[in-house]
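One protein chain omitted, others in place.
Let's look at chain A:
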């Protein structure tokens, strides 16, 4: 069968979905964690009960994690409505109303997918959370069945590869150059330049790697892409392999992502069946094979030289560069490494054009970037926005602001290698250069929002605990320096800090930066440096007054029952895990501070109408 025939069949299969009502269940990891699989059972039961003929497909993640689990229902008229925070109890109503009575349930709906209008339900892409977004890498996520290659092909999939194969490898690289694409893994190195190096490197045996070792805590775009649209990534790899001139590729994926691994393997199997992988791809003389390598839990493997050692079956300890992997990588052969999101952009660029892609973004940072919004923000999830959008637009327009109307305090970008930016940075346009100038980095695109209940010293300590733990131990300053910094930070959060600590931290931070071979150590001090830069008074309060203004650091806070508010309801007394709350029914309770472990359960369980428990720092009132 030719590819055109397959394309034809795929489009027919996709269109046939409209002939029957169809239910789309968002079943990526986050959807599943919110109960998507139970919804599938429940939908099936309900369809059977009502003897309805309908299709049900599992789709990936559209990125609106706050609204999970999501299901879309398309009735006989083909109009697809997305429903949010669906529970099994809602299923009978949704099936009944939407599918039988043809009456979409506005009260439970999030939006209408596509351009049809339904009164009372907004169009999905008119929602504030989606309107500013430009979905290029995430183009199919949440729409198609990631386990069905036909869905991808019907959505213009593999057209880019066809186009690329008609070009010469140099023309392909030129097209990437025109697009202005830079590596989405963190460092932002121009993709075309990287490819060119590897293409020009002498030798016939070359390798290509997809870095799916998404280790940054707080970043989950690569997982979502692989779970929701694996072919977009794989098509990008094929185009890259053709341009560079390699026949062997690896996908290095972390073991914490079992669903992504499963879907990748299904996708690879389908590609082989369709002649998109192996020898003579699409009838050309281009050959390419892909192996999946599963990581074993080492953050440092995200560093490219460390990853190479891991694939070779060794300890993943970074080495000095040069030689860069482009000239001497896997088993000493020229190797090109790009991350998942970069590859997904490549396939989009070749489906449209480099020029089209360069139409998005800023002068030096072209295109779009996926960010993972989490922490103290209303609309948690994945977003894809054009470069140059401001942090304020991301947090307030797309993210919907801070829960409980609390005040914004800081945004942490770029994971453990990044930094915390204060309120003044809300007007900062997001691109590689601007973030770097502010002391943070783009990194893989994690964004954690902090409100006034977040302690910046604790955040710095948290990240340092992470990097200290993940340091491979090769460079003395990374291994020992981060340890010393962590000890100082721990002392500060425990009220044992002294006045010279801040200076010592700054001095150590510089030393760790200079004395580390790889980016893990080179950037590990960033969270400490930026929190000192922007939130120095908070450090000083910890050190001088032994107080934690955000009331987070356990050694510096106490829980206290306000005698005038306590009604003696016994809720806290029963919940206290260490039994240090004393009192009787209808008698004011007292917390024995000696034995209190400051877990905060009492505060959680105290009925909101009483609000009798206070969390205080410093001396008790």
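Keep this in mind: a residue touches a chain if its C-beta (ideal position, glycine included) is under 8 Å from a C-beta of that chain, and two chains touch if they have at least 3 such contacts; residues count from 1.
Just so it is clear, contacts and distances are computed from a predicted model.
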| item | value |
| --- | --- |
| Per UniProt, the name of the complex member that is left out, chosen from "Peptidase YpeB-like protein", "histidine kinase", "Nitrite reductase small subunit NirD" or "NADH-quinone oxidoreductase subunit NuoE" | "NADH-quinone oxidoreductase subunit NuoE" |
| Among A:374, A:421, A:442 or A:612, the residue in touch with the chain that has been omitted | A:374 |
| Given A:49, A:314, A:504 or A:536, the one touching the chain that is not displayed | A:314 |
| Which residue of A:32, A:80 or A:135 touches the chain not shown here | A:32 |
| Chain not shown: contacting residue from A:92, A:114 or A:217 | A:217 |
| Touch list for chain A against the chain that is not drawn | 29-30, 32-34, 65-66, 68, 214-220, 223, 255-258, 293-299, 310-316, 372-376, 380-381, 412, 415, 446, 448, 450, 454, 459, 462-463, 466, 470, 472, 573-584, 597, 599-601, 604-605 |
